[in-house]
Each structure stands twice: as structure tokens, then as C-alpha cells.
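Quick one: structure below, then a few questions.
Missing here: one protein chain of the complex. Every other protein chain is in place.
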Amino acid sequence: MRAVRRYLRSPAAVIGLALLALVVGVALAAPLAFPGDPLGLAGRPLQWPGANPRFPLGTDPSGRDIAAQIFHGARTSLLIGGVATAVSLGIGIGVGAAAGFYGGWMDDALMRVTEAFQTLPGFLLLLVLVAVFGSAIATVTLAIGIVSWPATARLTRAEFLTLRSREFVQSCRTLGMGNARIMLREILPNALPPVIVYAGVVMASSILLESALAFLNLSDPNIASWGNLIGAGKGVLRVQWYVSAIPGIAILLTVLAVSLVGQGLNDALNPRLEGRG
Amino acid sequence: MRVLTLAGRRLLASLPTLLIILAGLFLLLQLAPGDTVDALMAQMGGGDPAMMAQLRSFYGLDATVPVQLGRYLLRLLSFNLGYSAIYGKPVATVIAERLPATLLLMVSSLGFAFAGGVALGVVAARRINRWPDTLISTVGLIFYATPSFWLGLMGIVVFAVRLGWLPPGGLEEVGAGHAGARRALDMALHLLLPTATLSLIFLATYLRIMRAAMLEVMGQDFIRTARAKGLSETAVVVRHALRNAMLPMVTLLGLQVGNLLGGSVVVESVFALPGLGRLAYEAVVQRDLNTLLGIVFVSALLVIAANFAVDVLYARLDPRIPGER
Partner (left out) sequence: MSAVLEVGSLAVALPPGADRLFALQGVSFNLHAGEILCMVGESGSGKSMAASAVMRLLPPGVRVAAGRIALDGTDLLAISAPAMRRVRGARIAMIFQDPMTALNPLRRIGDQVGEMFAAHTDLAREDIRRRVLALLGEVRLPDPAAAARAFPHELSGGQRQRAVIAMALALEPRVLIADEPTTALDVTTQAQILALIRDLQRRRGTAVLFITHDFGVVADIADRVAVMQAGRLVEQGPAADILQRARHPYTQALIAAVPPLARAVAAMPPAEAPPVLIVQGVSKTFGRPGLFRRGRVTRAMDDVSLVLPRGGTLGIVGESGSGKSTLARCIVRLLEPDAGSIRLDGTDLLRLTRRDMRRQAARVQMVFQDPFASLNPRRRAGDLVAQGPMLHGVGRAEATARARELFALVGLHPDAADRFPHEFSGGQRQRIGLARALALRPEVLVADETVSALDVSVQAQVLRLLADLRARLGLSMIFITHDLRVAAQICDRVAVMREGRVVEQGDAAAVLGAPRHAYTQALIAAVPGRDWVPPG
């Protein structure tokens, strides 16, 4: 409860939460507000926002409704962001916990692999994965999760390393507790808060990665995506710049919301800076 | 000596990493449906099976997977990256042509992001919870949340299309025939928008880390000692806090080189820069796996080299022998 109150004290965190609620609301409302196919031909191409009351945000070069794409794109972004983050956290926490807890050769081997993943530029690896496995939405989501786990693994490992040698863990050992129980019941709950906070960063970057892929036309072409729309507007940038501008603002606000919530959680769960300044 | 031994050991430790990467990628590509010959055939509009078999044996694609992997690794040892069927040139040549533009973009972006991040981070930390901190932190958050390709496009709209101050893309004005300083200036103008675009997201990261590091360091005991000596606040910050706060920044520098390479794929596409990132994108679209693997290999080498430089720098900054990271 104290954490909730601390969270609500920060205006930035509250703004983030409100923004996130808005984006989630838009995503949920998409099938109701725009029941048709958001990628279907809706009207004359390249109508400016406001020019036609049927298309409050205008139409793109292929005559598709931008507002419908924004609404349905919110679903895509949140879905991909959420699932990719879950994948990344799953792998990262598993690898990091095992490496940090057992140490020794296990740590050496796992960290070698983690390092390999970190040495490869993430976006390049993403390109390779998409090139090999195709760009269906499930593949893309999984691929984003796969390229973004190393940082989580390192963070979890560091937490486990310090917690492993803490006296309360040692005292569990002297009680005769087994490894699995110590890892899951004693260390993990204490290691999770910073990892959960970091999940905000992972989700923000997942959303950005997906939009970049979609911008390059390498994401699933059959699904409405903000990045895709920005890419579609690139050709008409000189005059009809709104086609690219609108979805960009949507991405910005969504990522900003996720980051603000993440930072708010950080300050709420980790009140170390309190009283300073 | 200490610095060199240390960095040397780290360099040696990155060899197995490199092997894991290459083996992993190669095996990954084996899973891909279709190969270079398929792609070639598709480009030429189809061919007969005999010719395809001939081509496969010419590119060594008919051997077993382990043999192909072994051959690939052996070839890499002699820096032979293979032949790009799409570009009709050795992959090494293709990459060498594209590398300078990317390096230029990376170095300028990283330099700008690092310097800006340090400066803004220090200011924010010194004025914590007051308006300069709030302003800097907010702007940082917005930069962080902005997709770089969109920022680039909007930059083109504003500075190239509306204001006409800057060129909308390319590395230099083709056919202008500039030389010497004139050409350098022209390239700098062309690189201004891409650099800004690529660096802003990293600037946001650096400033956040620097702010946190400064706050952390300023709370430490030796800062109290420095104040008890009667040093002015400026002297305390410059002579005691700054260098200590730089340590996490330097570590981050090494970690970011990979992300920067990734980011250059997108930025080079937006600004039509003839760099490595754009080459990677083209290779994916054209299924030129040799080139793609070559780029990944060179990128990994670049990241390892950058980390080596960072290790040397870190060891110079920090006399304590850095523990395992």
C-alpha cells in the first residue's frame, strides 16, 4: 500500500498511467469503433485530416482510413510489446537466475552465450531471424523477445549473485533448505522488483523494434501497424506529411506511457532517493 | 602494462563468443527455406534443375551442414567472406565500400550522444528536482520514446522540405564535384540530420545514466571528505565526482555500439545513406545470405573492437583492477 501511495504522489507516474490507460482503451475499443478491416480500401486516397468527416485523421496513399489503422495499431503494439516482454523476461530470468545462483561452469557457459547475444547488434539479429523464419506476427513477436533477453539475464544474474551470499539465504541453508526452494521461494521474490521495473524498458524497446521492422516493411503486412503506416507515408512525405506524422505521435505517446509507468514503479518500489534534494 | 594485459585477456575471452555467434548464425541460416541459388533463380525468373545443381556446387551449397560450417569458419579466418551473388562482387569488397559511411555516422552520433549526455546529466543531477532537472529529464524521456525513423522523417519535413536548410538524404551531393574542405563541409551538412536522428535516443539513455551516477557518487563518503577539505562545489564536482561518475558511462559505451549499428539500419534507410545498415536491409530483402552473414561478422568484430577500446579506457580511468563484469 505504501508503494501505491508513493506511486500516486509522482505526477509523471500518474500521467504515464493515464496515457497507458488511454492506449489500452483505444486498443480495446478498436473492434467496436472500426469493425471493418482497417487495411481495406475506405475512400479516396490522401485526404487531409478533417477534410472529410468520415475520416477524422484522413486517408493514406492507398485510401485506407488512418484512424482505423491507429486504433487497430494500438492492439498490435500492445500485444507485441506485451508478449515479447514476457518472452524476454522468461528467458532472461531463467538464464540469469541459473547463472547467478549456481555460478561456476554454469555461469561461465550461460554468460558466454549471453555475451554472444549482446555482441550481435540486436536489430541485425532481428533482421536475420525475420529473414529466416518469415514475418508472421507470431514470429516477429517471438524474435523481438529473443533479441531482448540478455539485459534482463544480466540484471537477474547480478541480483542473484548478491542475494545468494546474503546472510538470510545462508541461514536458510543452515536450516537444511534445498536449492530449488531457496531459489524460487527465498531469492526470487527479492530479486524480482528491479526486474519488473526493467520490464518497462523492455516493453518500450519492443514496441520501438516492431515499429522499426514494420517501417522497413519486414513485419507482418496483413496486420495494421503504426510503423507500417509511417513507411507508407514516406513516399508522400513532401506534401502529405501527416500520413507519417500521426502514427509516429501514437508510438511516441505509447512508449512514453510505458517508460513513465516503469520509472514510477522504480521510484515507488525503490525509495532510496527519498529525502534527497 | 596492467592496462594492456587486462584488455588483452578480455580480447582473448571474446574469441569463444565470436565462435558461438558464427556457429549459431550459420545453423540458423540452414533452417531458412531456400538459399542463394533459389534467390538467384527467382531474380532471373527461373532456371532448369541442372543449372541449379551446378550453381549449388559452385557456391559449395551441396556439402553437408557441418562441412559447410567448417568451410565457412576456415574462410573467415583468412577474412574471406565469400562472394555475393547479388552484387557480383566479393562480400568483403561490398562491405568495405559501405563501411566508411556507417563508421562516420556511428562515431559522430556516439560522440554527440556521450558529450551531450554527460553535460546534461551533470546539470540535471546538480539541480535535482528543480526546473532544469525536470526539463532535462522530460525532454530525455521524450527523446527516448521517439522512434528514430520517425524523427528522421519529421526532420526531413522541417529542415529539408519546409526550411530548405539541409539536404534530405544521401552522403554528399552527387555530381557537384566538390573536393577537399568543400567536400568535407558538404558531407558534414548531409550527416547533420542523420547524426541528430541516431544520437537522440542514445543521448536520452546517457543523460539518464549520468544523472543517476552523479547522484550516487555525490552521496559517497569521499565527496564528504572533499567538502570537509574546504573545496568549492565546482572543484568537488570536477575533481572528485565527475571521473567516478564516468565509469558506468564508459561501460555503457561498449554496450551501445551494437545498438548503434542496429539503429543505423533504419536511419540509413530513411536518409538513403550508402552504409552497412542499408546494405543489411537490402541483403535481407534480396535473401543474399552470404552478405548478411558477412555483415553480422563484421559488426561483431566492430563491437568486440569497440569493447576492447572501452576496456582500455576503463582500466585507465580506474586504477582498481576491474572485477568480472
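As written, the chains take the letters A and B, and residue 1 is the first residue of each chain.
The definition used in the following text is that a contact is a pair of C-beta atoms (placed from the backbone, for glycine too) under 8 Å apart; a residue touches a chain by one contact, two chains touch by 3 or more.
Worth saying up front: this structure is predicted, and the values here are computed from it rather than measured.
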| item | value |
| --- | --- |
| In chain A, positions touching the absent partner | 108, 166-168, 170-178, 186, 189-190, 275-277 |
| Where the unshown chain meets chain B, residue by residue | 9, 12-13, 220-222, 224-232, 235, 239-240, 243-244, 317-320, 324 |
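Criterion: only the chains that are shown with their structure count from here on.
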| item | value |
| --- | --- |
| Complex contact set, residues of chain B against chain A | 14, 16-18, 20-21, 24-25, 28-29, 31-32, 128-130, 138, 141-142, 144-151, 153-154, 156-157, 161, 215, 219, 255, 258-263, 265-266, 269-270, 280-281, 284, 287, 289, 292, 295-296, 299-300, 303-304, 307 |
| Residue ranges of chain A in contact with chain B within the complex | 12, 112-113, 115-116, 118-133, 204, 208, 211-212, 215-216, 218, 227, 230, 233-234, 237-238, 241, 244-245, 247-248, 251-256, 259-260, 263, 273, 276-277 |
